[in-house]
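A single protein chain has been omitted; all remaining protein chains appear in their positions.
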Amino acid sequence: MKEKIKNIFVEGAISPTKIAESIAHHQSKTKIGAHAIFLGQVRADLIDGKTVSAIEYTAQTEIANQVCHEIREAAFSKYELSCMHIYHSHGQVKAGEICFFVFVSSAHRDPVFNSLSKLVNDIKAKLPIFGKELFEDQTHQWKVNQ
Amino acid sequence: MKEKIKNIFVEGAISPTKIAESIAHHQSKTKIGAHAIFLGQVRADLIDGKTVSAIEYTAQTEIANQVCHEIREAAFSKYELSCMHIYHSHGQVKAGEICFFVFVSSAHRDPVFNSLSKLVNDIKAKLPIFGKELFEDQTHQWKVNQ
Amino acid sequence: MIIKVRYFGQLQEVTGKSEEHFELTLDTTASLRRFLKTLYPKLGTMNFKIAQDNKITSDSSPLKGQLIDLLPPFSGG
Partner (left out) sequence: MIIKVRYFGQLQEVTGKSEEHFELTLDTTASLRRFLKTLYPKLGTMNFKIAQDNKITSDSSPLKGQLIDLLPPFSGG
């Protein structure tokens, strides 16, 4: 399934309403039997007595979208997927809000389980996205993925 | 995390709006960093020239809720989860609509991936729920899980 | 002992009813299974589990429940 390169970035948080609309769009695709969704949510981590109030995301968007496209194509080749949707926030996302949305669909459940964690791990490891954790006192630190 | 036995059954389809509301409820839980969601959707399978138009679900609800409670408690013991929500349709669900919703949340992503497939597989295997596949010509057959 | 037997899923079609009462003295759920298969020969070809008082039990379990459920293969999700 060759597709053109999509822009995965959305400004600010990803709203639950957007997620619901994305789910609802699949009701006409009646060969689908299973969906799996991953949502990344900004944590209010307590670090040295200061609480993270938001993360500000920047990215090298051209590379990020290109690498995401390659990850997407590899997943379509490897797993029996009907649909795949990937969005990541750009700019500021408050603690408690959603910053990352991966949505896969298939006729059956195994492909969605197998592809979901692979996609999330690959995207976190390979896309040049940079999170700046903002504290309530206006200081910050740079997020480090585990 | 001991809880009382919950009723997992909802009449008819599970709407995308309900899913969005469930996601939105977690925005105040700022220790959560990762959510994973499984959605079962009724497929319009073509069987011997006839198309499934809906599934009618019945269940031995007392046993189903009790067994689901045990599955839930085992998952809370085994995985580092903050939240877990499980819903299954009762009654009629049309092709393209959602009949099964499993939602897990954690500080980090590994527990949600590991628990989600385990929960879905256990629920499908162990809960006395019976799907009657209704065809467009008013005939039916009994669903068999793979 | 009077027991209430409920049929679920396609077993309602096989027996033509959703529930019925019996006055029976039988030792195990295996005995009940044989009794019902004699009454409804079509049950003979079907797989089903037996629950007593809302607990799924094995065929070697003593028959002591007052509410018996016949559960065909599960197909939720």
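In order of appearance the chains are A, B and C, and numbering begins at 1 in each one.
In the analysis below, contacts are C-beta pairs under 8 Å (C-beta built on N, C-alpha and C of every residue); 3 or more make two chains touch, one makes a residue touch a chain.
These figures come from a predicted structure and were not determined experimentally.
Just so you know, the chain we are not showing touches A across the whole complex. Contact between chain A and the unshown chain involves residues 40, 57-60, 62-64, 66, 88, 99-100, 120, 123-132, 142-145.
Heads up, the rule we're going with is that only the chains that are shown with their structure count from here on.
Of all chains shown, B has the CA centroid lying nearest to the centroid of every protein CA atom.
Distance between chain A and chain C, defined via averaged C-alpha coordinates, is recorded as 49 Å.
Centre-to-centre separation of chain A and chain B, using mean CA positions: 23 Å. Counting partner chains per residue, chain A shows two or more touched chains at residues 109.
In chain C, the residues that touch at least two other chains are 77.
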